Structures are given as C-alpha cells and as structure tokens.
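Attaching a single structure in structure tokens format; questions to follow.
The complex is shown incomplete by one protein chain, all other protein chains being positioned as in the whole.
Our next item is chain A:
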Amino acid sequence: MSSDVRFTDFKSDKQPTWCPGCGDFGTMNGMMKALAETGNDPDNTFVVAGIGCSGKIGTYMHSYALHGVHGRALPVGTGVKMARPDIEVMVAGGDGDGYSIGAGHFVHAVRRNVDMSYIVMDNRIYGLTKGQASPTSRSDFETSTTPEGPKQPPVNPLALALASGASFIAQSFASDALRHQEIVQQAIEHDGFGFVNVFSPCVTFNDVDTYDYFRDNLVDLEEAGHDPSDYEAAKEVILDSDKEYQGVMYQDENSVPYHEQHGVTEDMSEIPDGAPEDAMDLVREFY
C-alpha cells in the first residue's frame, strides 16, 4: 500500500453518464476521498455495486470491483470480505437496491456485522427506470406508477438497521462534501458494518427531496452535540421523522466484526498445490 495514493487514483477514465447535477457525483467523490484518506489504494480495495444509477459507481471508480445483479451487492461484499479479510470492501447501492429488492440481505448483512462499509445513495425515487416510487419515497409522492402517491409510509432504513442490531449507523448529504467524506471515512474505519444512508438528490425525477430541501432541513448531529455511543439518544434521532439528520447516529464501540467472531484471519486465496498434507485424515474419519 503506497502512502502517496490520491483520491483521483480511485477514478476510472470512464465519464459518468449520470444526469448533470446528480447527487451521485458528490457521493462518489466523497467515497473516493474517504478511501484514499484511510490509506487504501485501488489494488487492495474491492467495491461492489448493485443495479441502477448508483450501481454505475463501480464503472466510474477504479479498484477491484463487481457490478452485480439487483439488490445482491451485500452478499457479494460479504463473500469478498470473508475470503480476504486483508482487503478493504465497500458496497454501494441505491434505495431500491438496498431497501426493496435487497431488503432481506440488508437486514442480514447488518446483523452479521461484516467489516465493510455500505454506502446507499438514497434519492427517494427510481431514476434509471425513469421515475417510479422507491421504498423511501414519501407516501404522497406522485410518480408514474403511483399517481396518487404510494400511500404507504416510507422505509426508515436507519430504523431498520437499528432494529437489526447495527453497530454503525450514519447519514450524510452528498452536497455537504466535507461532512459526507468524514462520515464515510468513519464508516470505513469502523470495525464492522459501517452503514451510511446518503441523501443523493435526483434532479430529474424528484422535485421534492431536492438539494434545497435538504439544505434547509438538515440538522448536523455533531453540531447538535449528539453522542453516537448513546443508544437511547440514537434511537430518538433515528425514529424522529420530523427532521432530516446528518452525522453518525450510532456506533457501537465494542463492535467485533463477523470474521473476527468466526476466527477467520487467513487469505483464503492461497491453497496448496495438491491436497492438504494431512488430508488422508479426512478419509480415515469415515472408518
């Protein structure tokens, strides 16, 4: 790992096809900066992405990466991290990817506490399929598939994470570049599953959850003096649906990541040329 890694080393030479002004630009920049700041380089980093606008991130970043199928990025990240505890794993997805089709995986990745960061670009809309309701869309948000609004409450991903036993829960805003980067850095450095829900506005299809809306309504938890180690305080903030927060809501300082709990330390890519030395013992076990 070289010490002179710049965040641009994590940039690929592909030009993003995101709409001009898309929140995902800022989200990605923060991710790249956070990776570089935390001492990683593209050759020891694995980024897993799902499907949708957010899923394109693997193409625009430069690292070992997998662009998977819809909603399954977290299991892929889990597999990478288990096989290679030495590798930095970051999983990126969107609100549909993570909280709809991948909701089951989200709950289980959280409770497993695999040591990776999970960055969800939450724009409260389906962008790439051109503007349908997402699991985080407001109940009265009118879209092509919900002309009168979804008429169901949005998923609260932070609460879902909390209920699943998360060890790190945070939220950031793509446009607040420095705070976003700091928060992602904390997620990377966290020993366990570092979950960050990022407000990443869709300028094309969502005229409600806009940059202006978040700028006007965002409360920074650090400025508000919130203590992330205080579970009760975290619960209060997470369940407060009247405000939008950014910052680390909850962090379990005693978090032990999954691979450590299971004693996985070795690089599983290294195997002997033939069967392991004592392998006949495996056979004799069947006497």
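We take it that contacts are C-beta pairs under 8 Å (C-beta built on N, C-alpha and C of every residue); 3 or more make two chains touch, one makes a residue touch a chain; residues count from 1.
Here is the rule we go by: contacts and distances are computed from a predicted model.
Colleague: If you had to name the missing chain as UniProt does, which of "Fe-S-cluster-containing hydrogenase subunit", "Branched-chain amino acid ABC transporter permease", "Cytochrome C oxidase subunit I" or "2-oxoglutarate synthase subunit KorA" would it be?
Modeller: For the chain not displayed, UniProt's protein name is "2-oxoglutarate synthase subunit KorA".
Colleague: Applying the definition given at the start, please give the residues of chain A touching the unseen chain.
Modeller: Counting over the whole complex, chain A touches the hidden chain at residues 12-14, 42-46, 48, 58-59, 62-69, 72, 74-84, 86-87, 104-105, 107-108, 259, 262-269, 271-276, 279-280, 282-284, 286-287.
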